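Missing here is one protein chain; the remaining ones are kept as they sit in the complex.
Moving on to subunit A:
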Amino acid sequence: MYAWIWRHLPGPLPIRVLQALLLIAAVVALLLFVVFPWVEPRLPFGDPTLE
């Protein structure tokens, strides 16, 4: 998977490294700001209130 992505990044090495970092940052941001806030209420963690 990662090798396949790497092979398909265009440009010389420094540009590819930059693109790879941007891709990682985009995925992390998607997880932190969209996926996790959505998932979290559905998980049984840390509810401090009484039912």
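What we mean here is this: contacts are C-beta pairs under 8 Å (C-beta built on N, C-alpha and C of every residue); 3 or more make two chains touch, one makes a residue touch a chain; residues count from 1.
Criterion: contacts and distances are computed from a predicted model.
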### Task
Would you kindly match the missing chain to its UniProt protein name, picking from "Sortase (Surface protein transpeptidase)", "Phosphoenolpyruvate-protein phosphotransferase", "Aspartyl/glutamyl-tRNA(Asn/Gln) amidotransferase subunit B" or "Xanthine dehydrogenase YagS FAD-binding subunit"?
"Sortase (Surface protein transpeptidase)"
### Task
Just the residue numbers, please: which parts of subunit A touch the chain that's not shown?
1-2, 28, 31-32, 36, 39-41, 44-51
